[in-house]
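Missing here: one protein chain of the complex. Every other protein chain is in place.
Every chain is named by a letter (A and B) in the order it is written, and numbering of its residues begins at 1.
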Amino acid sequence: MIRALRGVAIAWLILVLLLAEELVATFVVPGRLGPCIVLGSGMVMVAVVGFAFMRLRGSASLAQAFVVAALFWLLVLLGLGSMDPLTRTDYPVAVTRFP
Amino acid sequence: MSEVAGPRSLQYETPAHQADAAMVGMWLFLATELLFFGGLFLTFLVCRHQHPLGFALAGRNTELVIGAVNTVLLVTSSASYGAGLLLIERGSRRGLVLALAVTAALGASFLILKGFEWRDDFRRHLFPGAGFGLSGEDAGGAQLFFAFYFIATGLHGVHMLVGLGLLGWLALRARGGAFDRGWTTPVAVVGLYWSFVDMVWLILFPLIYLLGRAG
Partner (left out) sequence: MSVTFEEPTLRAQVHPVRNYLTEDGSLASWLLTTDHKRIALLYLGSITLFFFLGGAAAALMRLQLITPGGYIVAPETYNRLFTMHGIIMVWFFLVPSVPVTMGNFVVPLMLGARDLAFPRLNLFSWYLFVAGGLVTLYALFVGGLDTGWTFYTPLSTNYVQGALVAAAVGIFISGFSSIATGLNFIVTIHRLRPPGMTFYRMPLFLWSIYATSVIYVLGTPVLAITLVLLTFEHVFHVGVFDPSLGGDPLLFQHLFWFYSHPAVYIMILPGMGVISEIVSTFSQKGIFGYKFIAWSSISIAVIGFFVWGHHMFVAGTSIYSSIVFSLLSYLVAVPSAIKVFNWIGTLHKGFIRFDAPMLYALGFIGLFTVGGLTGLFTAALAVDVHVTQTYFVVAHFHYIMVGGMVSAYFAGLHYWWPKITGRMYPEMYARVAAVLIFLGFNITFFPQFILGYLGMPRRYATYAPEFQVLNVLSSAGASILAIAYAMPLFYLGWSLVYGRRALANPWGATGLEWQAASPPIKENFVVTPVITGPPYDYPRPELVGRHV
C-alpha cells in the first residue's frame, strides 16, 4: 500500500515543484518568453494530474479518445476563434459610457 | 451469447461492463466541461490581445499569495483523493473516509480563502462597474480582466461546491459500507471530476495571477 501511495506523493511533489518554477519564471524570465514558460508549466501540471491522479494511461481507450477529441476541439475553438480577432483591424472606439 | 432477459435484467452484462460505461461517461462529461471553460479561455485570449496593458495592470492587482496557496491546497486535495482511491481499492474503508474528509477540508479551505480574496477585491472596488478602483487609460482593459476573473473564479467555485457535495455524499456512502475492493467505481468517477476541477484551476492560476506579472 505504501508503494502505491508513493506514486501519489511523488506526483504531488512534482506539482508543487512546478508551481514553484512557475512563480520563479514569472519574475525572472524576461520578455515574451515569460508567459510562454508560465503557461507551458501550467499545461505540464495539468498533464501530471491527468496521468497520475486520473490514471489516463490505464483507462479505457475510448476515454483516451474522448480526451484527444476534447483537446482537438478546444484547439479549434481557440485557434479558429482567434483567427479573426488577430487579423482584424480594431478601430479604437472612444469610451463614451461609464457604467 | 444470447441470454434470456428476465424482467429485472439490466442492459449491462456484468458489473465491470457497467463500471466501464460509468467511467467512460464521466470522461465524456469532462470533455464537455473543457469546452465550457474553453469559451472562457477564448474570451480571455481575445480581450488580452485587445487590451494588453489593461490586463497587465489588472494582473498586478490580483492577490498572488492567496492564489498560490490555493493552488497548493487544490493540488494536495487531488493527491489526497488519489490516495483515498488507492486505499479503498486495497480494502481500507476507513482510509477512504479519512481521505475524503481531508480532501473536503482542503477544498473548503480553498473556498474560504477565495471568499476572503473576493472580499478584499470588493473592498478595493475591483468589481467591474461604476466606481471601479483602478483608473487611467488602461482601466477599461483592467475592468475586462476583472470581469473574466469574477466569472471564471465564480464558475470554478460553483464546480468546487458541487464537488464538495459529491465528496460528502461519497463519505456517507463509504461509512455505510457501500464500497470495498470489488466496487470502487463511484469513487473513481467522482475522483475524475475532482481532479478536473483542479486542472481548470491549474490553467486559471497562471492566466489570472502570473501573466500580468510576467515578462
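Methods note: contacts are C-beta pairs under 8 Å (C-beta built on N, C-alpha and C of every residue); 3 or more make two chains touch, one makes a residue touch a chain.
None of the values given here were measured: they were computed from a predicted structure.
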item: In the full complex, displayed partners of the excluded chain; value: A, B
item: Candidates A:A9, A:A47 or A:V76 - the one touching the absent chain; value: A:V76
item: Where the unshown chain meets chain B, residue by residue; value: 1-5, 7, 9-12, 17, 20-21, 24-25, 28-29, 31-33, 35-40, 42-43, 46-47, 50-51, 54, 127-129, 140-141, 143-144, 147-148, 151, 155
item: Contact set of chain A toward the excluded chain (per top definition); value: 62, 69-70, 73, 76-77, 80-81, 83-85, 87-90, 93-97, 99
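Rule of thumb we're sticking to: only the chains that are shown with their structure count from here on.
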item: Chain A to chain B touching residues, read off their complex; value: 1, 4-5, 8-9, 11-12, 15-16, 19, 22-23, 25-27, 29-35, 38-39, 41-43, 45-46, 49-50, 52-54, 59-60, 62-63, 66-67, 69-71, 73-74, 77-78, 81-82, 85-86, 90, 95, 98-99
item: Contacting residues of chain B [partner chain A, same complex]; value: 20, 23-24, 27-28, 30-31, 34-35, 38-39, 41-42, 45-46, 49-50, 68, 71-72, 75-76, 78-79, 81-83, 86-87, 90, 92, 128-130, 132, 140, 191-192, 195-196, 198-199, 202-203, 205-207, 210-211, 213-215
